[in-house]
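All protein chains but one are shown in place.
Then we have chain A:
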Amino acid sequence: MSNNLSAKERLAIDRVKMPEQDAVERSRNFLEVNLGLGEAMAVREAQRCLLCKPRPCVAGCPVGVSIPEFVGALAGGDLPEAARILQGDNALPAVCGRVCPQETQCEAQCVRGAKGQPVAIGYLERFVADWAMAHPERLAAPALPAATGKSVAVVGCGPAGLTAAGELARKGHAVTIFEALHDTGGVLRYGIPEFRLPKTIIDVEVARLVEMGVTIECNVIIGKTLTIAQLQEQFDAVFIGNGAGLPTMLGIPGENLKGVYAANEYLTRINLMGAGQTDSCATPILRGRKVAVIGAGNTAMDCVRTARRLGAERSMIVYRRGESEMPARVEEIHHAKEEGVEFVMLTSPLEILGDDKGWATALRCQKMALGEPDASGRRRPVPVEGEDFDLEVDVVINALGTRANPLLTATAPDLKLNRWGNIEADENGLTSLPGVFAGGDIIRGGATVILAMGDGKRAAAAIHSYISGGN
């Protein structure tokens, strides 16, 4: 395949459309929505890339993937080379190719986006990563350097921890990841539904790290089973990437009624424990006929689409601002709409009403209007007096976000925190404790997978120089 196209020829190619499962069908199953590109489609899309010298797309990527290089290799049909470049920069490319907000990162910077559609970098990343998974025999085994004799403990097996572990293993350090839950992946596994990120993808990416020599110990809760001080004694450095798992409560009457979930509980039951996916699953879940999800971020979209798949007749997003203010990815909102999700906008919950048996029956709501912009830059929702109404529900899911979980930090009194309870770290992830680094949601509050990975990568570089410095 030729990659020697003229700019004119490249410009003449239209952006590829991602094949996806039929909306009606997929709204009742947990199979992946996006079906992935075929090889011919992927190569043709890659040929849209102008391979421009300034590489603004790379600056838009929190982990700095060499985008023009891997896309260029793909455009020339050299898939093993594309995979080598991609995997060298990104520990979890098949994950990123699925869940990254490309439209606000790499693709937002793409030169082709100035006049038309940017190159579908996310789709190409996913294609190359999936191809690499399917063709391990075509890839050269990563050459690992000799063991350095240095050891690093990684707290949390989510995107930040996995990335840091991969980077450090590549440098020859002995890495042990401690995970509190019984399985790997952190938020990738318990938070993101199968229809957006199949569990097998996480399994394969994690297995690649294990092949590189990373040890993973599940069921170890740092702060309880072992303390940070113990890790400092036993390892040359520590990376904390334990996420921000503490639900923000609604703070309205009725939130302890039966049928009211925090998003983390709802998604954990279903994604981590398999509730609702088979009739024989031991972990229960309330399926709900009329489900209201409060919030409008990606987690809210995951909940509302999951509720639909569990059979809800009405599955609703209840949000106090308008559609254009929703923080969720455009693709997720679009997919949710196609699947029959209802968007109840400019609506703020006041109270959850229940029956005499303690079950939620209705969400009392206040109509809102948009006023002047607030500190977030978005127009502030203000109540419209006298305009309240009841929405009939049997399940309510609170997806208002998460805060820093104090379980670990409460047992590390010398670890400096900011006023939100997040760990304070410098630009390299170094905390107030010697040899202890941190990254991901525990330093920045609830954010994205890719930002956590960027933190993991930066901290790994700093840890490498920290533990190598003494030699």
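Throughout what follows, contacts are C-beta pairs under 8 Å (C-beta built on N, C-alpha and C of every residue); 3 or more make two chains touch, one makes a residue touch a chain; residues count from 1.
Basically, contacts and distances are computed from a predicted model.
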Listed names "Citrate lyase subunit beta", "Ferredoxin-NADP+ reductase subunit alpha", "Carbohydrate ABC transporter membrane protein 1 (CUT1 family)" or "Glutamyl-tRNA(Gln) amidotransferase subunit A", matching UniProt entry of the absent chain: "Ferredoxin-NADP+ reductase subunit alpha"
Identified contact with the non-displayed chain, of A:12, A:134, A:218 or A:330: A:218
Residue among A:56, A:142, A:274 or A:322 that touches the chain left out of view: A:274
Candidate in contact with the missing chain, chosen from A:139, A:246, A:350 or A:370: A:246
Where the unshown chain meets chain A, residue by residue: 180-182, 218-221, 224-226, 245-247, 249, 255-256, 258-259, 261-262, 264-265, 268-269, 273-274, 280-284, 286, 357-358, 405-407
